[in-house]
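What follows is a short report on a single structure.
Up next, chain A:
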Amino acid sequence: MKEVITNTPPQNWYLVLSTLLFSIGVMGVLLRRNAIIILMCIELMLNSVNLLLVSFSAYAGNTDGQVFVFFIMVVAAAEVAVGLALLVSIYRNLGSTDIDVLSKLKG
Partner candidate 1 sequence: MLSLLLLLIPLTFSIVIWFTKGMVSRAAALVGTIIQLAFTAYCYNVFLEAGNKPFEYIYQMAVKPNLVFHFSMDGISMLMVLLTNLLLPLIVLAGFSRYTDKANVFYSLMLLMQMALNGVFISFDAFGYYIFWELALIPIYFIAFIWGGQDRAAVTLKFFIYTLAGSLLMLFGFIYLYTYSPQNSLDWEVLRANPICSCEQGWIFWMLFAAFAIKIPIVPFHTWQPDTYKTAPTQGTMLLSGIMLKMGTYSLIRWLLPIVPDGFKEWQYVAITLSVIGVVYASVIAIMQRDIKKLLAYSSIAHVGLISAGVFTMSRVGLQGSLVQMFAHGVNVVGLFFCADIIMNRTGSNQVEGIGGIRKIAPRFAGWFLVIVLASVALPLTNGFVGEFMLLYSVYGYNTWLSLFAGLTIILGAVYMFRMYQKVVLGEPMLENMQFEDLKWNEQLVLGIIGILIFALGVYPEPIFELTEPVLKTLTP
Partner candidate 2 sequence: MTSDIVFFLLAAVSVFTALMVVFSKSPIYSVMWLIACFFSIAGHYVMLNAQFLAIVHIIVYAGAIMVLMLFTVMLLNLNKESEPHKSIFTKATAVITGGMLFLVLLAAMRSTQLGAYEAPVTTDVGFVQKVGMKLFTDYMLPFEMTSVLFIAAMIGSVVLAKKERNL
């Protein structure tokens, strides 16, 4: 077994960090109207959660968390593929990726 970094900071720090990243992601979603940037903010949020899972996995000594992260990545990849395809299609039809234009769901 190779040498590994053993001296790590307390887990609370990771909690705070991922919370902060998540909030930034949410803020971005609220702030921006460009669909691509919103998509990116969502990726950011997913990553903050991933970070959280990995930290828990590492600190609790349980591999399952990392498997979840793996699956989240898989889903995220699929999601981005479909999401971007949607965007392209929307852009083609509307000439814009501004989400405020997409108000067909108005009741």
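Behind the choice of candidates: all candidates are chains of the complex that A comes from, given by their letters.
Please note the rule applied: a contact is a pair of C-beta atoms (placed from the backbone, for glycine too) under 8 Å apart; a residue touches a chain by one contact, two chains touch by 3 or more; residues count from 1.
Since this is a predicted model, take the numbers as computed values, not measurements.
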| item | value |
| --- | --- |
| Candidate number, among 1 or 2, whose chain touches chain A in this complex | 2 |
| Residues of chain A that touch candidate 2 when the two form their complex | 1, 4-17, 19-28, 30-34, 36-37, 39-41, 43-44, 47, 50-51, 54-64, 66-67, 69-71, 73-82, 84-89, 91-92, 97-98 |
